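Of the protein chains in this complex, one is absent; all others appear in place.
In order of appearance the chains are A and B, and numbering begins at 1 in each one.
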Amino acid sequence: MTFEMISNTVAALFTLAIFSFLYKENPVYRFAEHLLVGVSMGYALPLVYKNAFIPFVYRPIFLEHKFILIIPALMGILYIFRFSKNLSWLSRYPIAFGMGIVGMGVPMSMNSSVLVQMRTAMLPIDSLNGVIVFIGTVTILMYFFFSKAHKGVYGKITNIGIWYMMVGFGASFGYTVMARISLLIGRIQFLLGDWLGLIK
Amino acid sequence: MKIFAKIQSLDRRYIYIIVALSIIIPLLIPFNSRIDTTKPTEDVYQMIDSFAGKPNKAILMNFSHNASTLAELFPMEVAVLRHCFERDVKVFTLCFMPDTAPLVDYAINTAKEDFPNIKAGVNYCNFGYKPYSLFLPILLGMGENIAEAVEIDSEGRKLENLPIIEGIKNYDDLNLVIDFSASSSVFSWVTYARAKFGANVAAGVTAVMAADNYPYLQSGQLIGMLAGIKGAAEYEKLVDVFATQQREFSKEIIKEEIVPITGDHPIYGDKIPYKFKKARIGMNAQTVAHLMIIIFILLGNIGYFANRKKGGKK
Partner (left out) sequence: MKRQIPLMIVIILGFLFVGHTFIPHKYSIDFYDWFISWTKAISPFAVALGVMSLWMVHGTKVTRKAPNWQYSLVTLVALVFTAFAGFMWGTNEGTPFMWLFKNVQLPMSATMFSLLAFYISSAAYKAFRARSPEATVLLVAGIIVMLGQVPIGAMISKWIPETATWILNVPNLAAKRGIMTGVGLGMTAVSLKILLGIERTYLGGGD
């Protein structure tokens, strides 16, 4: 048995441990589940140390002598007070500093998800599909306008929006089924192909 | 009508067995099926291919997912990397989640095995993992100067010292960003990189996210999209038909061509390793599973209406 086969067997056993939940909840599944949580979090520490602490804190402060960066580094350390009862307010400083960039988000997201979309929706409507898209967009926007009761003619118009949304949700539903099945295919490909070598 | 009542109360574990078999059997007995490529996938392929052999052009692959959605996204990542390696397109990789970092290495190593001449720092460069709080600073910083914004690669080497960065300064040169994601992270690239710097952005998404991206495709904010395992299968086919043959893309050729996965074709034969046709093999199982789900929906509804009718008569 080669090292790769042993590794694949370990991976296959953990795969089967998770699948065992389909029959019913059991100790093997719970063990695997808790192991997964620990291992997943354990990854972050060495990677952050190597990819963020060394290049952005250690190197500039201790090797390049940019001592001003001691201030943000100390501010970063304040994060650890988040779980303290009396000093948790200190952790607000690094959070607040990071939030500042939201200022850029206001004009930029307004542009991408509203203005550009509106502009595209208002392009010369020169085809039947263009008309269908236009009617759908407008009626859905009207549907989400809750300040006016959805009654009478207005209610009928917003009703058209509902039908559009049902088709949209149907499309998402079809794609979601595809996605979920794909994930299972991936695992079975691993068990049958990579582990047992039955798929060529 | 007893049968309908029985159908309604079937134990879920029998359903699970049918689901498992509908996937296992088509995987064990592979058959050649036709994968038709779609425009959003072709658009991504054509844009990457237009950078072939150009030292002053590059693409960036941003990995925004963890292992949970690997089955859908990994085959497309490998296919795109393979395309770049086949056609000499400079490629950068990046991620902002710690448990994604090993996935980037895994994808690169899987694709690279078959290309002995491809070298890190020359043909490709993995920027590695950066903390998520640097997502926007790096995304925006690359609009000015990539080497300054990213600083070091995954090996800790200064970017400015690497040969690959020659001729690549900002989004004018790094002219395509593909975000591989199981979330809406591609919107950030559209919102900032596209709107502020005019970068071309494409999405490689899980099928769950695909339907939401159509408004961006129509407005041109996304230049293309690979959607789920189908998108991956399409891209695998495009690479086999054009990139591996060093041919230019042609709509006529791709329409006619069927690339067999069972290995009995004069051109492709057994040359396509399992890892480069994984999504297409998966599509066979996908076909059977979709049919099974549709039958489930129909059976469930027949039972439901039969029972309702019976209830109504009472």
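Criterion: a residue touches a chain if its C-beta (ideal position, glycine included) is under 8 Å from a C-beta of that chain, and two chains touch if they have at least 3 such contacts.
Just so we're clear, the structure is a prediction, and the values are computed from it rather than from any experiment.
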Report task. Give me the visible chains that the unshown chain touches, in label order. Result -> A, B
Report task. Among A:123, A:162 or A:196, single out the residue that touches the unshown chain. Result -> A:162
Query raised in the report: If you put the missing chain back, which residues of chain B would it touch?
Result: 8, 10, 12, 15-16, 18-19, 33-36, 38, 66-71, 98-99, 101-103, 105-106, 109, 131-134, 137, 140-141, 207, 211-212, 214-215, 218, 228, 230, 283, 286-287, 289-294, 296-297, 299-301, 304
Report task. Spell out the interface residues on chain A facing the chain that's missing from view. Result -> 7-8, 10-12, 14-15, 17-19, 21-22, 30-50, 52-53, 56-57, 60-61, 69, 71-73, 75-77, 79-80, 82-83, 88-89, 91-110, 112-114, 117-118, 121, 129, 132-141, 143-144, 161-178, 180-181, 183-184, 186-187, 190
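As a working rule, only the chains that are shown with their structure count from here on.
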Requested in this report: Going by the contact rule at the top, pick out the chain A residues touching chain B in the complex.
Outcome: 22-23, 40, 43-44, 47-48, 50-52, 54-55, 98, 101, 104-105, 108-109, 111-113, 116-117, 119-120, 168, 171-172, 175-179, 181-189, 192-193, 198-200
Query raised in the report: Which bits of chain B are touching chain A when the two form their complex?
Result: 13, 16, 19-20, 23-24, 27-28, 30, 68-72, 74, 98-99, 101-102, 128-131, 133-134, 136-137, 140, 151-152, 154, 156, 187, 190-192, 194-196, 206-208, 210-212, 215, 218-221, 227-230, 263, 274, 278, 281-282, 285-286, 289-290, 293
